[in-house]
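Please read the structure below before turning to the comments.
All protein chains of the complex are present and in place, except for one that has been dropped.
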Amino acid sequence: MKKLINQTDDILDEMLEGMVAAHPNEIKRLAETNVIVRSNAPIKGKVGLVSGGGSGHEPAHAGYVGHKLLDAAVCGEVFTSPTPDQVYEAIKAVDGGVGVLLIVKNYSGDVMNFDMAADMAKDEGIKVEQVIIRDDVAIANPEDRRGVAGTIFVHKIAGAAAESGKSLKDIAELAQKTADNVFSMGVSLSPSIVPASGKPGFELKEDEMEIGTGIHGEQGIERKTLKPADEIAEELVQNLLKHMDIKNSRIALMINGQGSTPLMELYIMNRKVSELLNEKQAEIKKTFVGEYMTSIEMAGCSVSILKLDDELEYFLH
Amino acid sequence: MKKLINQTDDILDEMLEGMVAAHPNEIKRLAETNVIVRSNAPIKGKVGLVSGGGSGHEPAHAGYVGHKLLDAAVCGEVFTSPTPDQVYEAIKAVDGGVGVLLIVKNYSGDVMNFDMAADMAKDEGIKVEQVIIRDDVAIANPEDRRGVAGTIFVHKIAGAAAESGKSLKDIAELAQKTADNVFSMGVSLSPSIVPASGKPGFELKEDEMEIGTGIHGEQGIERKTLKPADEIAEELVQNLLKHMDIKNSRIALMINGQGSTPLMELYIMNRKVSELLNEKQAEIKKTFVGEYMTSIEMAGCSVSILKLDDELEYFLH
Amino acid sequence: MNLTTETAKQWLLAAGRDMQENKGYLSELDQAIGDGDHGHNMARGFAEVEKKIASKTYDDVGGVVKDASMTIISKVGGAAGPLYGTAFLKASGVWKGKAEVSDEEFAEGLKAAIDGIAQRGKSEQGQKTMLDVWIPVLQEAEKGNIEAEQLAQTAKEAMEKTEGIEAKKGRAAYLGERSIGHLDPGAYSSYLLFEALVEAIEAGGEANG
Partner (left out) sequence: MNLTTETAKQWLLAAGRDMQENKGYLSELDQAIGDGDHGHNMARGFAEVEKKIASKTYDDVGGVVKDASMTIISKVGGAAGPLYGTAFLKASGVWKGKAEVSDEEFAEGLKAAIDGIAQRGKSEQGQKTMLDVWIPVLQEAEKGNIEAEQLAQTAKEAMEKTEGIEAKKGRAAYLGERSIGHLDPGAYSSYLLFEALVEAIEAGGEANG
């Protein structure tokens, strides 16, 4: 394991310090927590948006705290859901009096911890809604699908809607609509290494790739011989289109790097993915190519497609 | 070599296609060249900014083509300077009648090829100025210093100044002032692999790092045992401060990822670097943490410090 | 079985030490079918439990276990945090106000814990989770005349059986059939918990006898 770190136990703390040092005007850290909030939180009369999860997905989620995005991100240890008390502190810190929406990726840990926090906040009279993101089509059963890069579309759309002054109910519905219309799938060329364990999550040979990987260094659903980018693009798109009909639809597209994949390769993937989607007569209104939801230093990418309607397109930025 | 590519010979072409497919409203590719220009180029009455170099440094340079940034980027093969005819096409495409500034990193190849292109353009009556970036203090002789991540500060400052309507002479001077006041140094934990050769530029043991690496997979100036992030930060800062006096000065800071280093690690580096600079009573006005100038999939980072005055601070964004 | 307030405290402290000692192994188990953090999560949480309860005096079993549960909830994180936390919280409700817990009350507490896990985790037996240890242990306890050794033995066998099960809950479920052939990390930490009970009861017996 080769990393630019000090003690593994200090990674989370030092990362958050480094973030706040970089952006002192935009964000602050709640004292004695691993919660990053907007420096002007709470914003009176604005619905607060809270997301979070384990760390190791940077820029997710603390990097999305800001204008037209989140009000707070709760940062767990690397690949470990944060605890309910931390989520609860985040909720309290961003409630501007009109309620808080929790944006939660669908993992047992995240769901349970955010749920307990929501109960604690409701007990204190704070209005709380939750949206659970399940965009990863690599998992067959829709209820079990993981939340992956598609989550960022929810941050963006719900974030812009909240900034525009919409009500908690409206934003929760809009976030749910976004979540219902986004599908993702990933492929990895190399694993990630959780610093505390120091070992890769799985091993791949020089000519192997793992299809359907999540964002926690878990193995994917199938191991295959590494193929050219165009064939990988086809396989991912084919899988995604089993779950959505995009013909004559407007869509937004995200080619997300998993942590150590050069932008060069992501653009090569985008070339083929967008070509395939154009062939299906989809109209790509917006494309995001870069690292939005990573798995530490995993190599590979995920493709996310969001089907747009007027409202989603209006709020997507 | 594990990469999301098709044929190695097609990498540059397909990457550029993928870029244009992602941002069709912002950029276009000049027909039969590897030049990316703003879709509204040339902008009449505005000084055109052209940069470029070998590919493999993404987002540099094509990712900086846009508002308040470059007008064109000339993209060579991976780690290979582009040829004069391509640079010449870029100059012609972005000349809005008031001249063009070339922002060139100090490599024999880049300098010679851009120089030849400048001569060709001048022969056609186009006003051309050049600024050569030499920010890498790993190289002892100032004349030989390589242009690395500090180049991005020049893109930003010259870009904003050009957008504000300044003259070619003024922008060239401002760009030169930026170049004169920015210093960088890098450290690498793993090498990059030029696709055409398929082999890493150097080999490092599991406990080794390379200090003073450039951005082309070249070896650095010294190989050492991997140290904790804080010690590496100290070494880099110490080296940088040999070349600049920042006491009671305003500065801008860039912690640049070399291609496969997680943002998590860059923030951990920023924590210590900014702490050290604060101790020196420098006032950090702006911090950039992320991948700005990469070396394909090299792991590691560089630190760049730009000493600001009113004008530089005003145009930096 | 003689579960006094002091024994309960020793139980949690012994469990904490076992989590610490098996931190690497638990994370390795989790690496194979999950995300590799289970040992670190449990060790981190139980280190805090120790800090919390070691030098505090309690009047009842429920009090110790409640403090442990709150600490676990706020320090473990992941899936295991809310699950173990809820389990202890529910059990502490049953054991509240009792300086000593009878075999029957012990089983009642286990039952409440299991209901808590199942509800919080929307899970049931046979899904390759910690429940696959807790439920057989409860069944053993419900027979009465509890012997800690026997509970630990039951836990061990149940834990070993998780190797053959296909995961239906938690991260391991993503692997589907590929999860077969690996022990469930949460089942293993649960086994460690019941194993620690033996030591605590023995030490308690000696102290009393």
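When the chains are written out, they are named A, B and C in that same order, and each has its own residue count from 1.
What we mean here is this: contacts are C-beta pairs under 8 Å (C-beta built on N, C-alpha and C of every residue); 3 or more make two chains touch, one makes a residue touch a chain.
In this text the structure is predicted, and so the values were computed from the model without any measurement.
The absent chain, not drawn in this view, touches the displayed chains B throughout the complex. Annotation: of B:Gly66, B:Gly96, B:Gly109 or B:Pro228, B:Gly109 touches the absent chain (contact as defined above). Only one of B:Gly217, B:Gly259 or B:Gly290 touches the absent chain when the whole complex is considered: B:Gly217.
One of B:Ser39, B:Thr83 or B:Asn239 touches the chain omitted from the figure, and that residue is B:Thr83.
Of the candidate positions B:His67, B:Lys122, B:Lys199 or B:His317, contact with the unshown chain belongs to B:Lys199. Mapped onto chain B, contacts with the missing chain fall at residues 54, 76-86, 107-109, 112-113, 115-116, 138-139, 144, 146, 194, 196-197, 199, 201, 214, 216-219, 221.
Note that only the chains that are shown with their structure count from here on.
Annotation: 55 Å between the Cα-based centres of chain B and chain C.
Put simply, the C-alpha centre of chain A and that of chain C have 32 angstrom between them. The centroid of the Cα atoms in chain A and the matching centroid in chain B are 29 Å apart.
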